[in-house]
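Just one protein chain is left out here, and the rest sit where they should.
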Amino acid sequence: MPIIEVENLSKIYRTQKRLPGLGGAVQGLFNRQYTEVRAVDGVSFNIEEGELVGFLGPNGAGKTTTLKMLSGILYPTSGTVKVMGFTPSERKNEYRRQFALVMGQKNQLWWDLPAQESLYLNKEIYGVSDEAYKHVMDEMTELLQVKKLLGIMVRELSLGERMKFELIASLLHKPRVLFLDEPTIGLDVVAQKNIREFIKDYNRRTKTTIILTSHYMNDIQALCERVVVINQGKKVFDGMLDAVVEQFSQTKLISVTFKNGGVSREQLTSLGEVMELTKVKAVLKVPRENVKKASNAILTDFDVDDINIEEVPIEEVIERMFKEGVK
Amino acid sequence: MSTAAATISKTPFHKYWVILSTRTQEDMAYRANYVFGAIFRFLPLVTLIFLWYAVYQARKAGGGDLTIRGMTFQDMITYNVLMYVARGFSSVPGTTSDISKDIKDGLLNRYLIKPINYLWYQVMYRLAHKLVFWYVALFTFPPIFFLMRHYFSHTPTLLEWGTFVISLFTAFSIGMLFCSIIGMLAFWFLEISTFLFVIMMIEFFLSGQMIPLNILPASMQPFLTFSPFGYEGYWPCMILMGKVPQTQLPQLLGIGFLWVGVFYLISLVIWKMGLKRYSAVGG
Partner (left out) sequence: MGRYIRLTGLMMKNCLIREMQFKTNFLVRLLTEFMWLGMQFIYIGVIYGQTNSIVGWSMWQMVVLAGTNHVITQLFEALFYDNCIRLTDQIRQGDLDFNLIKPINTQFLVSLRYTDYSSIANSTIGLGVIIFALNKLSVTVGWGDAFLFAALVVNSVLIYYTMLFTLSVWTFWIGRSNNLMELYWQFGQFSRYPGDIYPWLIRAMLKTVIPMLIVSNFPAGVLIHKLESGWIFYGFAMGISFLIFTVWIWQKGLQRYRSASS
């Protein structure tokens, strides 16, 4: 039996329509018009115990809203959610003791206190025993290398250090299900990598079911086998990550900076699709299998200052998915 | 060329108008909140009416004088109602804390790089607040005044109306300048915003919002008459109630203007000195 079952889930917001200008504001005082926003629109999926699933989608696609409904923070407008057999929006204590939520954009630690005080408060809130607390703390602070930072005011920590403590605070009670909403947002590359590795390792060791949303394709690629892609509130893809990449990101981008200007579009079209071309810089979209050949050609044919090969941004991959349809 | 010239010709007032109107829109967006606040603002009147009624009744029962320092029960209520109008002009909540916060958090830089005068920006911003306040008051004040009409025993003369209107301008100017000056003290004292309530309370008391100033001990009267705070509430009310002899009106307005002038100069000096310090410290 799946640990998370979501069936036809929808969340509709009603927001006031504002007419522009001062006149509009005055009018709004007396006569209000509303627009409906379908943040999540009939989404269904199941997740088995121990899975690590990634939620993909552009900004405002409905990923976070879905996670919040799974956490019981938001009431669904319609549809059903079952997590470990509980309905999250009832917010039963039994349920809340068994899951955790980490949000990259919001923090639960007390700003003006050392992190350890917040952690201890969480211990008491979750009713974690002294031995278990000590054990988890030793292990986590060791793994995340933050033992020395326990006594420092949260407001003085870096974003990455804070996120590590957020993770610890959420894992004290050993949740069976863990929701991670953009846990690496705004972090530098090293911190991102640390957090990513920690999550991967944690999932492997404890078999905790994890749902992860992220902007960064790197996060998803490193962590998730399975992804659910959501756009404009609708689920558009649910399957193996490999399938997404193979199906929708068959190209890479090559950006080249030339030492001398004057490279013409015609000289490049044979290598790949020219996305951008200025006097000294060009960006080419090249099929995966041709990347090597194309870059070799560029390096021999032109006087190159710098060359860079990168993945097509995730937004573009998703955009492509809609264009070409999903099987 | 022509478009640039057109934009510039709209200044200096156009940009302030945009600030004003943007701010007003923000306020309007929360309609319920505003109407709610506007109506409940009059709640204290209920207590005041019955408390003073009880006081005057007790004096009557004791065979005492039916006026207190020349004020009948009706006068006392009228005074408190008019105070709403006067303070509607002179109180500019948030000014001090906003200015001190801008200075303390270094947000001032945001304004310094724009071609706009920070203090005028603040004035416009507050005027927008007042505009919304008076727009809503258009619907809430008349019914209240109508309800209270029996308390108004004095019909103001044209001269009194005129002086009253001018005194309201003085009230706003003094309130605005005073709050700005206190806010700008943050250039030197970072903790100034914590003293805000203390300062507000002094203003509350000395403007006569709590008790008509003439009821306070006689020894305090000279000070109270010449303090700038009386112009934020007490004097406008007394003028419209006809409690100020005609011959005294010019003198009263004169002192009011003098205070506006003094506060304006102080604010300019403080701004200049403060800015020097601000850039020296590096914001």
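Order as written gives the chain letters A and B; numbering starts at 1 within each chain.
Simple rule for what comes next: a residue touches a chain if its C-beta (ideal position, glycine included) is under 8 Å from a C-beta of that chain, and two chains touch if they have at least 3 such contacts.
The structure displayed is predicted, hence computed values, not measured ones.
K.L.:
Specify the residue from the set A:I3, A:M84, A:L121 or A:I309 that touches the hidden chain.
P.N.:
A:L121
K.L.:
Which one touches the absent chain: A:I3, A:I73 or A:A222?
P.N.:
A:I73
K.L.:
Which candidate, A:R38, A:K82 or A:R97, sits in contact with the chain we can't see?
P.N.:
Residue touching the absent chain, from the options given: A:R97.
K.L.:
Of the residues listed, A:N46, A:Q108 or A:Q232, which one is in contact with the missing chain?
P.N.:
Once the missing chain is taken into account, the touching residue is A:Q108.
K.L.:
List the chain A residues touching the unshown chain?
P.N.:
Given the touch definition above, chain A has residues 13, 64, 68, 71-75, 91, 93-97, 99-101, 103, 105-106, 108, 110, 112-113, 117, 120-121, 124-127 touching the missing chain.
K.L.:
Mind listing the chain B residues that contact the chain we can't see here?
P.N.:
30, 32-33, 36-37, 40-41, 43-44, 46-47, 50-51, 53-55, 58-59, 62, 64, 68, 191, 194-195, 197-198, 201, 205, 210-211, 215-216
To be clear about the criterion, only the chains that are shown with their structure count from here on.
K.L.:
Approximately how many whole Å separate the CA-defined centres of chain A and chain B?
P.N.:
The answer is 50 Å.
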